[in-house]
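Complex shown without one protein chain; remaining protein chains in place.
Chain lettering (A and B) follows the sequence in which the chains are written, and residue indices restart at 1 in each chain.
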Amino acid sequence: MSIALLAGPPGGQGMESLSPHQQRLGALPAVPPALIDSIERSNLRGKGGAGFPVAIKWRSVASQPGGAPVVLANGGEGEPLSRKDRMLMEQRPHLVIDGAMLAAGAVGADEIVLYVGADHVGAIQAMHRAMTERTASERARLRLVSAPVRYVSGEETAAVHFINDGIALPTSIPPRPFERGIDGRPTLIQNVETLAHVALIARFGDDWYRSLGTGNASGTTLVTVGGAVPQTVLIEIPQGMALADAVNAAGGITSDSDAVLLGGYFGGWVESSTAWGLPLDADALRQLGYSLGCGVVAVLPAGRCGVVETARILAYLAHESARQCGPCTFGLRAISAAAGRVAALTPTPGDLEHIQRWAGVLAGRGACRHPDGAAGLVASALRVFAAEFQLHEHDRRCSVASLAVAAS
Amino acid sequence: MSDRLAIGIDRIKCDGHGVCADLVPEMIELDDWGYPIIRAGAIPPSVLPHARRAVSGCPTLALRLQRVAARR
Partner (left out) sequence: MSSQLLWYTTRGAGAVSLVLLSAVAVLGLLARLRFESRGWPRFLSAAVHGDLALMTVVFLVLHIVTAVVDPFTHLGLAALVPFGSYYRTLWLGLGAIAFELLLAIVATSLLRRYIGARVWRAIHWLAYVSWPVAVLHGIGTGTDRTALWMVAIDVVCVAAVAVALIWRVLVAPPDPLADERRLAAERASFGTGR
């Protein structure tokens, strides 16, 4: 790929400044009148995890009454296994800002908020430097906001809540941010990777973008590959590429593996035999019942127990709950505690049955999708590691040699 | 034509008082911690008065009636 998000100077050299950015790709084009149509034909979907069609979102925001809209470039990246947003902002900040400018022009927004995690220092510094390189009129519309890095702080309503009131916790809907968000105005929230793709589509067209994908898929996508690979890497792949090929591009697996965590903590486990052949395309995966999520592919190494890893993730998710809704606060905590006991080979009778029952009534009962993600993860774990869960609960044995016990 | 109504809830306002489950058990039951599990979809016409009572009886005003197919 000669033109792509990460093409250009190797990542190790830090951020790409404005001048090389413009030399490589051309100046930021004026907002084409039919940009939204072009985005629609490109079939671009949001890269934050939900995969919502971008063109539909933009049209919704543009048609809202209630004041000039605001664009929020969401680089919150609370998912611990994902690196793409912070690295994209670190290396290609101008792509993100270009995309945000184009989005603002297309929906009639006069203000852009760049939302970054406070811990992602490299990203903050690069975005800050990039802002200083822009024109004065662009800088007047840009605002950099850094928020606490928590799992839910990248959630749309949480980002708006933080900007309005300083608390990065989700709020109830209605109203959704696209109706009333920052300062009560219609707010377009788009993941930074999505905006970077927009910046390229506006320059080179949707035909070009579609051609980058494999088969029916269009465009490229950023994937963080970790686990049983030489090291965690961020790669850019044509959408539709087989998961095994992506893992090979990331250095290949370093051990046998029974399962892959696809999509991040709110994605799900897939047995490896199925996983290797899965196309890494948001649309295709959804149709197959999986989720690309935020582009995380984590290969479970040999010697690691799926039950123990799942319990560890659930403990994290329970801890990261916003604690605003009863079902998530208490239900997810109970599931996590039970999973921890099962993982540690000290189950209470009925733990597995409880996990199944509680997870079954978790989805859709919170103000945000945090409990839904956890419920999906649990369901996939119970399916993929069914035998191991039984072994842990009934025989109090773990088939994997090492017993790294999950803290619950 | 009249839209069918469903029960919507603000999960942050809900404090698990459980009054709703008493008043409209056809649509709402409580989980192990006293928080409502709400049957999705249209409220049967015979149950609608009870649903209205549940909505106005909620101590934190967390419940509302909304048109069916409103997501979340």
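By definition in this document, a contact is a pair of C-beta atoms (placed from the backbone, for glycine too) under 8 Å apart; a residue touches a chain by one contact, two chains touch by 3 or more.
Fair warning: this is a prediction, and the values are worked out from it, not measured in the lab.
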Q) Among the options A:W58, A:F162 or A:Y290, which residue touches the chain absent from this view? A) A:F162
Q | Per the touch definition above, residue among B:L23, B:I38 or B:A51 touching the missing chain | A | B:L23
Q. Which one, A:G48, A:G99 or A:G326, makes contact with the chain that was left out?
A. A:G326
Q: Against the chain that's been left off, what residues of chain A make contact? List them.
A: 118, 148, 150, 152-153, 158, 162, 166-169, 321-324, 326, 329-330
**Q.** Chain not shown, touching residues in chain B
**A.** 13, 15-19, 21-23, 33, 55-57, 59-61
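One rule holds in what follows: only the chains that are shown with their structure count from here on.
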Q: Go ahead and note the Å separation of the Cα centroids belonging to chain A and chain B.
A: 32
Q. Of all residues in chain B, which touch chain A in the complex?
A. 10-16, 31-35, 37, 72
Q) Can you list the chain A residues touching chain B in their complex? A) 171-173, 324-327, 330-331, 334, 358, 361, 364-367
